[in-house]
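Heads up, one of the protein chains got dropped from this complex, but the rest are sitting where they should.
Take a look at chain A:
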Amino acid sequence: MSHNPQLTTHNRDIILKAENISKQYRLGVVGTGTLTHDLNRWWHRIRGKEDPYLKIGETNDRTTKGESDYVWALQDINFEVERGEVLGIIGKNGAGKSTLLKILSKVTAPTTGTIKSRGRIASLLEVGTGFNGELTGRENVYLNGAILGMTKKEITAKLDEIIDFSGCERYIDTPVKRYSSGMTVRLAFAVAAFLEPEILVIDEVLAVGDAEFQKKAIGKMQDISKGEGRTVLFVSHNMAAVKSLCTRGIVLEHGKVVFEGGIENAVSYYLSGSNVGSLSSKKFDNEFDKEIFRLNEISLKGENENRVIAEDTVIDLVTDITFKSEDAHRYHLTYHLYNELGEAMFSFHHSFDDSVILKKGENLISCKFPKHFFQPGNFSLSLFVVEDKKSFVFSESDIITFTVVDGKRDLGVYMGREPGSIKPQFEWSLKN
């Protein structure tokens, strides 16, 4: 991902590095089919050949019916994590987040690729792992702590703190099967929170527990990452938690990293992807086939031809519209721009100097926004087709949405977000 690896290693303290991680899963049930495959695989191996089933496999899209029995839950994942960083891993269900965490926490091995680490990794994939209902809370603290890699001595040293943090003091000598589910989670989280690995992997712990405890848990995790300088990999569907905890994020989609960057942008990217489906290009079949015109496509492209539009690219808004009548010149296109909060930013149209006159047949109308015009965020456009600059004959709100993400900024400049949604460039000059 980095453009200059040499520079990277000098300037950044990389604690964890994933290189070309892929994970293949077999679908369907285990039966005679798997036995034949196993035998075939074994036969290839003893002849020194490559695993025949590694070549096949499809992108993991659960909604479409695939051809192959094998899917890639993860494909060529590369990323680096700096010491003390809290990396959010976001993505829809089935995007491969949990698989990635499982590989990171050594629960399962990658099919290909390596993960290199400079610190111990402890995982908190689901709290309460290994709790035994018959044992008391105190015994379970020891057992769970040991499962997570602590020694008895370490646990004893922290026992009081753990019990205090969990708020289960009264029940600590009662078997855990008598606990409410909330209490179990609190106790389990307390154990995990007092772990001392260099890298902590956390998956969806905040889904449970009441508001007060969630607040406490987030606070504790902030302490872990900020105060104690530990590295955290955090997976959650709670965007607020992700935003408030993480510094950087990667977005997974169908097992691939589709976005990597600041957490605000990662979340915007993820949200825009999941809410509105298509991002920056929309084809219309017959939805807007009107008497006067037919709307074919609206697209927004950055210069980089990426599906991501970065703030530091010229953005080209192209409207593909076919007019059916000779008097096409009477019509004008007007767009209204809204930010992600639904606030209208401004309206714009191509008719103010009459340099663009629409004609009969297909019109490809381009509107270019200069670099750095948009601030990173989500935007949506509403389209109006106006007749004789008087009244509109067609209107469609939110006809297309798009996301502008952080571009590359010079090292040393302000990396945060400036207020507002747009950053128009005006003519500045020195008058004296």
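Everything below uses one rule, namely that contacts are C-beta pairs under 8 Å (C-beta built on N, C-alpha and C of every residue); 3 or more make two chains touch, one makes a residue touch a chain; residues count from 1.
One rule holds for everything that comes next: contacts and distances are computed from a predicted model.
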Should one name the undisplayed chain from "Transport permease protein", "Dihydroxyacetone kinase subunit DhaK", "Copper resistance protein B" or "NADH-quinone oxidoreductase subunit M" using UniProt, the answer is "Transport permease protein"
Which is it among A:Lys49, A:Lys106 or A:Lys324 that touches the chain not included here?
A:Lys106
Among A:Gly94, A:Gly149 or A:Gly167, exactly one should touch the missing chain; which is it?
A:Gly149
From A:Asn132, A:Ser244 or A:Ser366, the answer for touching the chain not displayed is A:Asn132
It is residues of chain A that touch the chain not shown, namely 6, 9-10, 25-26, 30, 34-35, 38, 102-120, 123, 125-126, 129-130, 132, 134-135, 139, 142-143, 146-152
